[in-house]
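Below: the structure, in structure tokens.
Missing here: one protein chain of the complex. Every other protein chain is in place.
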Amino acid sequence: MVENRPWLTFLTHFVLILGVIIVVFPVYIAVIAATHGPTALSSGMMPMLPGAELWNNVVQVWTEDRRGVAPFWLMAWNSLWMAIIITVGKIAISIISAYAIVYFRFPGRVLAFWLIFITLMLPVEVRIIPTFAVVANLGMLNSYVGLTLPLIASATATFLFRQFFMTIPDELMEAARVDGAGPIKFFRDILLPLSRTNIAALCVILFIYGWMQYLWPMLVTTDPKYYTLMMGVKRMAAVADADPQWNIIMAAVVMAMLPPVLIVIFMQRLFVKGLVETEK
Amino acid sequence: MKTLNRVGLAALSLMLSTSVAFAATEVTWWHAMGGELGTKLEEIVAGYNASQSDYVVTPVYKGSYAETMTAAIAAFRAGEQPDIVQVFEVGTGTMMAAKGAIYPVYQLMADMGAEFDPSAYLPTVVGYYTDTEGNMLSMPFNSSTPIMYYNKDVFEAAGLDPEMPPKTWEELEAFSRQIMESGAANCGFTTGWISWAQLENFSAWHNQPIGTLENGFGGLGSEFTVNGPLQAKHWANLKTWQDEGVFQYGGPGGGADAPAKFYTGECAIYMNSSASRAGVLANAEGFEVGFGMLPHYEEVEPQNSIIGGATLWVLQGADEAEYKGVADFFTYLSSAEVQADWHQFSGYLPITQAAYELGQSQGYYEANPGSDVAIKQMTLNAPTENSKGLRFGNYVQIRDVIDQEFQALLSGDKSAQQALDDLVARGNQMLRDFEAANQ
């Protein structure tokens, strides 16, 4: 600190506490709602302090069979798989294509680069019906392949690896070549270990990305065996002809957001690195 | 990819230990019934599956009506369509025009040699789904009509006779004001489905045309005429009542906020589908519910109301064995026992005469007051060309337009006449688009 001004320090804390309150408020409400019985929320003022029903609500979410959604554990399982497959897939294909683009000169290299880059420009929402048709024609509806493969191409991850490879001293590769290492050996024994932190950081970011997917799973699954948590939560909230059971919905919401939030909290360093690097 | 897919599927189904009889032909049915109705639907299907061993019907919940229909169409385009899809009444025009995509039910039943007597069905229900030659194109499953629910306790507290629901809009207004002044409730009434209840049914109930060419039954060249003086008067009243708190708007589409307003005792009167009956009775804790027909304006005698809800369409592209299964399942669905059970559970209209008579002989309607309001209201008079239903293409989008214009009215951006005129103009453009795309 340049100088010590107590009022400024006070203001700083005040601003931050206010900021934290704003940021935490909606989730606080959700957590509170998840701890109450069904009647406390349906009329007028909702309570601001936790109730005693949290365990009941959680058990209900996990065990009760609900129309239109798969069992909670199965949806959680699917979301988990979907997030993992997307993460691993994106990293795998991105790192090898970045490797090709940086360490080789071949005809069509620039074209390949641009083709990958262009995916940034086509958010899934604006090409949803033709994409659905393609996936359906390939017989991938209702499968993990259909859920994940169309989301696996990644311009950002490719860039991250490309930029990272560019910072690796050329001498490393020259030395490896002198030692007689071929491109595959170099990749496996040198590049991959060097990229460890980047990969870990990307894992955090991409896992969160995969976990959040909503519109796409909603389209390509008709079989409850493949429903994901985000779909399930949304469907629980959108019931026709009846009052939504807010306490149960909020219990589900809290549980659905728990895994990625915990990842951010406990892997903050990797999360920050991943986010900052992929977006640069 | 496909093998991988299958292996995954097989593994999962093993894991879930759902026993699929591989010998039986599978018939898939995409539907939009969530909540308790969905549970009942699955019960019916389970009953069918247990009753024979040749076919297995697999019901799949696909979300809202709009989502279900779009999903089925997208799937059809990709060649992955279900055998049966449940489509809401406003999708009827779109489905009917898609001649190459649908397998008309009358034809399916004849081709598959199933027993099928069109005259067994209630004409007011199936009339909505027949072509100009009187052939039934889809299988009615859940048809309903809007009725009035009211809070008897509030009526009593306000000094009104709890057994006397308002018959006219004039009465409804007076009752509401009395209720509000007495402090028995904050608001007079709310309604679900502005488009369906307060415009389409309002028009039919007052024998006003919705569009030319018999509300679209006569062909794709129809134009909207729903901006008549009576509709304009009603919408203008709704706006005034909303401003004064007599009426509370429940939101677009089905009106997601309307039920809660009634259940919590905020509003004393509530108009919505007769199929909400089960939900209303389950959720109206702490007060007694009364039932009544829709109100009408004093200067007009009520005609009859029209239906909503959904029918089952059969899609082209499956093999004969599956269609045989569909026909067999439809026969089961139409049986008096299944129909009466479904109707009595859900509040949807019975689709066959036999189901209605079965209910009468069981004494169901006496034991459950209010359960026959919908049928009486539907059959109050012989339908005129203004009240047998409506059939417009692109109607899913047009329903959105109706909601939008109604919101513009309530927010004060437009007068009632202006909102209805704009609605007609925008709707007509969509009708012309539909006409052009289906020639």
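To keep things simple, chains are lettered A and B as they appear, and every chain counts its residues starting from 1.
Heads up, the rule we're going with is that a residue touches a chain if its C-beta (ideal position, glycine included) is under 8 Å from a C-beta of that chain, and two chains touch if they have at least 3 such contacts.
Keep this in mind: contacts and distances are computed from a predicted model.
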Options "Allophanate hydrolase subunit 2", "sn-glycerol-3-phosphate transport system permease protein UgpA", "Transcriptional attenuator, LytR family" or "Glutathione-dependent formaldehyde dehydrogenase": UniProt name of the undisplayed chain: "sn-glycerol-3-phosphate transport system permease protein UgpA"
Identified contact with the non-displayed chain, of A:V58, A:A76 or A:I101: A:I101
Contacting the left-out chain in the complete assembly, out of B:V27, B:L41 or B:A97: B:A97
Contact residue for the chain not shown (choose from A:V61, A:M75 or A:M230): A:M230
Footprint left on chain B by the chain that the document does not show: 66-67, 70, 73, 76-77, 94, 97-101, 249-252, 257, 260-261, 264, 266, 394, 396-397, 400, 403-405, 407-408, 410-411, 413, 433, 436-439
Contact footprint on chain A, counting only the chain that is left out: 1-3, 5, 8-9, 12-13, 15-16, 19-20, 22-24, 26-27, 29-30, 33, 41-46, 92-94, 96-97, 99-106, 108-110, 112-113, 115-123, 125-131, 133-135, 138, 149-150, 152-154, 158-159, 163, 165-166, 170, 173-174, 177, 182-184, 186, 208, 211-212, 214-215, 230, 233-234, 237, 246, 249-250, 253, 256-257, 260-261, 263-265, 268, 271-272, 275-276, 279-280
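We adopt the following convention: only the chains that are shown with their structure count from here on.
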Intercentroid distance (Cα basis), chain B paired with chain A, Å: 39
Residues on chain B engaged by chain A in the complex (per definition of touch): 1-2, 4-5, 8-9, 12-13, 16, 30, 33-39, 42, 60-64, 71, 74-75, 77-80, 82, 254, 259-260, 263-264, 272-273, 275-276, 279, 282-283
Partner chain B, residues of chain A touching it in the complex: 42-44, 67-68, 74, 129, 132-133, 135-145, 218-219, 222-225, 235, 238-243
